[in-house]
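Okay, structure first, notes after.
Excluded from the complex is one protein chain; the other protein chains are retained at their positions.
Residue numbering begins at 1 within each chain, and the chains themselves are lettered A, B and C in the order written.
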Amino acid sequence: MTITPPALSVFETVESEVRSYCRGWPAVFDRAQGARLTDEDGHSYLDFFAGAGSLNYGHNNPVLKRALLDYLERDGITHGLDMATTAKRAFLESFQNTILRPRDLPYKVMFPGPTGTNAVEAALKLARKVKGREAIVSFTNAFHGMSLGSLAVTGNAFKRAGAGIPLVHGTPMPFDNYFDGKVPDFLWFERLLEDQGSGLNKPAAVIVETIQGEGGINVARPEWLRALKALCERQDMLLIVDDIQMGCGRTGAFFSFEEAGITPDIVTLSKSISGYGLPMSLCLFNPELDVWSPGEHNGTFRGNNPAFVTATAALDTYWADGGMEKQTTARGEQVEQALLAICDENSAYGAHYRGRGLAWGLEFSDPQRATAVCARAFELGLLLETSGPQSEVVKLLPPLTITPDELDEGLRTLARAVRETA
Amino acid sequence: MTITPPALSVFETVESEVRSYCRGWPAVFDRAQGARLTDEDGHSYLDFFAGAGSLNYGHNNPVLKRALLDYLERDGITHGLDMATTAKRAFLESFQNTILRPRDLPYKVMFPGPTGTNAVEAALKLARKVKGREAIVSFTNAFHGMSLGSLAVTGNAFKRAGAGIPLVHGTPMPFDNYFDGKVPDFLWFERLLEDQGSGLNKPAAVIVETIQGEGGINVARPEWLRALKALCERQDMLLIVDDIQMGCGRTGAFFSFEEAGITPDIVTLSKSISGYGLPMSLCLFNPELDVWSPGEHNGTFRGNNPAFVTATAALDTYWADGGMEKQTTARGEQVEQALLAICDENSAYGAHYRGRGLAWGLEFSDPQRATAVCARAFELGLLLETSGPQSEVVKLLPPLTITPDELDEGLRTLARAVRETA
Amino acid sequence: MTITPPALSVFETVESEVRSYCRGWPAVFDRAQGARLTDEDGHSYLDFFAGAGSLNYGHNNPVLKRALLDYLERDGITHGLDMATTAKRAFLESFQNTILRPRDLPYKVMFPGPTGTNAVEAALKLARKVKGREAIVSFTNAFHGMSLGSLAVTGNAFKRAGAGIPLVHGTPMPFDNYFDGKVPDFLWFERLLEDQGSGLNKPAAVIVETIQGEGGINVARPEWLRALKALCERQDMLLIVDDIQMGCGRTGAFFSFEEAGITPDIVTLSKSISGYGLPMSLCLFNPELDVWSPGEHNGTFRGNNPAFVTATAALDTYWADGGMEKQTTARGEQVEQALLAICDENSAYGAHYRGRGLAWGLEFSDPQRATAVCARAFELGLLLETSGPQSEVVKLLPPLTITPDELDEGLRTLARAVRETA
Partner (left out) sequence: MTITPPALSVFETVESEVRSYCRGWPAVFDRAQGARLTDEDGHSYLDFFAGAGSLNYGHNNPVLKRALLDYLERDGITHGLDMATTAKRAFLESFQNTILRPRDLPYKVMFPGPTGTNAVEAALKLARKVKGREAIVSFTNAFHGMSLGSLAVTGNAFKRAGAGIPLVHGTPMPFDNYFDGKVPDFLWFERLLEDQGSGLNKPAAVIVETIQGEGGINVARPEWLRALKALCERQDMLLIVDDIQMGCGRTGAFFSFEEAGITPDIVTLSKSISGYGLPMSLCLFNPELDVWSPGEHNGTFRGNNPAFVTATAALDTYWADGGMEKQTTARGEQVEQALLAICDENSAYGAHYRGRGLAWGLEFSDPQRATAVCARAFELGLLLETSGPQSEVVKLLPPLTITPDELDEGLRTLARAVRETA
């Protein structure tokens, strides 16, 4: 495939220098369907990126699209703040019946604003209010968002520096496997909590991702998550699972923490919750934590009703039974086989992989390699993003609805890109 | 009109206690068109609220709706992060040609995430980075958002308390007319800046709304805004105008600061920029401030392409010439006449009004009265919100596209609600 | 008098660049008595500086000296942390009998460490603990100390910048006469407190100096202090009077706030409390505020017993009756006469003066003039310091025990220095 340098002029002249994805993928995209995007020159790209996990059901999923078009055509409420609407009611009922009840989850549902960072900010506010403490513990290489509250519990030094003020009230602890098993889990964390002379401000809550998507596809083991939950209970801290990227079926089950068998105190959801790439997020919490006063947290776009419509359609279509979870597990095995083969072939380059469900990472000993692989993959028509503090990991996040053939095609392209960047 | 108590059960049982609008307006809304909403029981409501200023072109505006349906039907890119897309290009070109160039505004355009608070967080980060200082000056009764960075420059004590941590790095200054003209403008602020012993941390920037929508429809005079701009220049501070609620034509001109003839260093836009109630926001700034590194600020829903499509349609439809501005001015005069009559009739209750364009506030000496008026108006089929630190102001924000007859109907309902709550 | 350039070598080579007084007074001082110092070359200097207010009873006051020598000779406890000692008991009894009881002050006495900033840190901690709030209000041009807690409520921008971190939790308000009477007292402060939308974090306490010594000898009127006390009561804030420089008789009465007839909630004392220039400080507070747990605040040199001995001697000698206060008032009138004459003579230079008791300031319209006057005075054998944010004020702080003749001599030297720098 040959790619004509696209006419990026208005992006270069008018859009801020802060733009990033468009630099690595120099194309002007026009339309998309399922696992494929098409640029304005008619080139087609297979998508192993899925809107950074926002398009678990693929681009413009036809079932969701039909529901959305019907809703818009009949002039359903578009913008509703936190007014009661029929679309919101349908979503709440579907979420309760399809997701919460079958899993025995007692959560109250908060619409904190339509982005992930809105949900994280709300979760942190609530934890601080409930516990009357300011400190939050996060983990190395965590990513929770770009507004000041979320950024203070995010690990990346470059993004933190963007704050322009010292970020405080957060303390990082080692994520699972940070020392490759050489140090007992939570040794440092628990000792700091128990030692009245440690200097650690007692945390209101711990915020964790079960798999760190931006941090390099670092996978927490179920036993580590269970031990973390137990530690939180022993030490009177709330456990917040940020399931923004790994929830909504990305790891197989609807919530990524189901495998570990834990019930977090607070859960944040966003990205694929609307199912159609429309901005929406949720903050879920145990009912006894619902100490909010009316309007204590608010936001203009909390009631993005078109997103409720596609969200409801996604839940009803994909989560009424266990089919989606089984399919994701099967697709994940297909990915794992391919990554195993790539790593075997590239063992000289220290290649190794990790992941779960349909979230996988491929790392090389040379941190530059991942960027080269993604660049070559783009030339070959495959969208792949890097992650990790040094962009040293190739991240695979295909839509959950990808067909086995498409998946196979993408994995072969990836293998070729790896080979051609050796 | 009689209203059957709506079946709110799932909202009450599953949704968080944080919900607020649905408490004052106990209806389940189903669909909307122009200046009217309809609830599931078929009751119709005239809208003087317009999604808190997010629906300047009315609900489900047919021109925007057509563009949106076409885009969705042809599987245009829905979710694009900051990838280049044809929809984003069309928006950037339209924004440049319709808005920036005719006003000689040199701004770069940043997509900071789809909500207003994302835009404010980005603006504050940028100002701090450029100036290398942490402090920001805001104004009494300012409202800038609910994430920690924005909340620290927001005035409302109840919302600030929700943070759960002490909010720092912000200092409030008196907004225009805070002392009813008895103290010279900026006397305190400038003295603090000039006095090396004042104890004020030198600010990176000043953030201001030209009309404080949440703060009580407090209107800054053009000369006050000009003096503020001059003060910022003298004292090497950036001026950020938060035009999230008052921009997009709400006050007449596209930007609310045009009347004052100033060019802020940074501008935030959101709410009505998409025109259809879809989440979208912009951060605009002078090109020499565009010191962002790629990806230094990011966010999942920056590229809400359906919003770009409706935004482009709105700009092309309403801002190609000066018609919208003239119409808003005319409608504003119609509102002012009606408010004048209400205040004359209610002079015994200390009623007075203020506003500009189609943003108006009606205040009574008894702070409880505004809530009573809005409650009665709801019963009479009119949506009206209160604002101000004690909810003491009835806020009028009808769609800009409202017809003179609808406007007249609503104003008569308002007058009746005032009368019936005396 | 001619002055040989002193051999400063070890100061220049070994002592840090942070040193300051020794730069303006390039002499190596050797001994002192009463109101006079003598340098190693035998030059004598009259002292209108008094250790920045630490030597109200003159250098090496013979009564205090005798008590100190006796105590040291008999091997009295020198260093006692907060152990009970006979010297501490004598001090507490004397302080209670001589100072507290006659003034009907119910204070508990805390020894927070021997420096002023220790006392301010303790006062702020206590206020925050009692009220459960973080914010403190201070005043323009306040000076409270150099450790981080005290520095955050200090006005001077140069000293604040030395912190190396953003100083937070403090908000400055205008000191008395900041706007020359053009703005009603506390207009801004009270409005911020009453307006729930003002953005001011509700303060735990207000900290104030009755005369700002470092800030330029800014004198608060008694009615302003009374209004401040009343405001604190209305708004549930504690009033802290920092009497470190202006207490111990500097303004006439033992406490500088006596003239205003107010009883602050917390008072800090230091500088002249030991009477001999020995490090000592006190934090006094209403007994219902004594919620400290044992050891919650501590410090190695809280029990500087030699200072207790000289402090007791000073109280017993000078404060058993009202003689000292009357004498200070008389000496103050002598100073005022002289300053009036100087200002009359220099009215063309915009000279004016202000002060109370034996704390006076002389200011010229040219801010450089004060430094020139002090430099010339030094050459003429008179020690005088500048104060104010631009060092624009000549500060007169002679020992309270200075004789009328010495005072006259110094005032004549000052008049000459003013004349010779015109």
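One rule holds for everything that comes next: contacts are C-beta pairs under 8 Å (C-beta built on N, C-alpha and C of every residue); 3 or more make two chains touch, one makes a residue touch a chain.
All figures in this text were calculated on a predicted structure; none of them were measured in a lab.
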Give the labels of the shown chains that the missing chain contacts, considering the complete complex.
-> A, B, C
Which residue among C:194, C:233 or C:296 touches the omitted chain?
-> C:296
Out of A:141, A:272 or A:346, which is the one that touches the chain we can't see?
-> A:141
Out of A:33, A:97, A:171 or A:286, the sole contact with the unshown chain comes from A:171
Missing-partner contacts on subunit A, residue numbers = 134-135, 138-142, 153-158, 160, 166-172, 174, 178-179, 182-183, 187-188, 191-192, 195-202, 215-216, 388-390
Sites on subunit B contacted by the missing partner chain, in the whole complex = 165-166
In the full complex, which residues of subunit C touch the absent chain?
-> 6, 8, 10-11, 14-23, 25-33, 37, 40, 51-52, 54-55, 59-60, 65, 68-69, 72-86, 88-89, 92-93, 95-96, 108-111, 113-118, 121, 124-125, 127-129, 134, 145-150, 152, 158-159, 161-166, 169, 204, 244, 270-271, 276-279, 283, 285, 290-301, 304, 306
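The working rule: only the chains that are shown with their structure count from here on.
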What whole-Å value do you get for the distance between subunit A and subunit C if each is reduced to the mean of its CA atoms?
-> 58
Centre-of-Cα separation between subunit B and subunit A, whole angstrom | 30
Rounded to the nearest Å, the gap between Cα centres of subunit B and subunit C is 50
Where subunit B touches two or more other chains, by residue | 134, 158, 166, 169
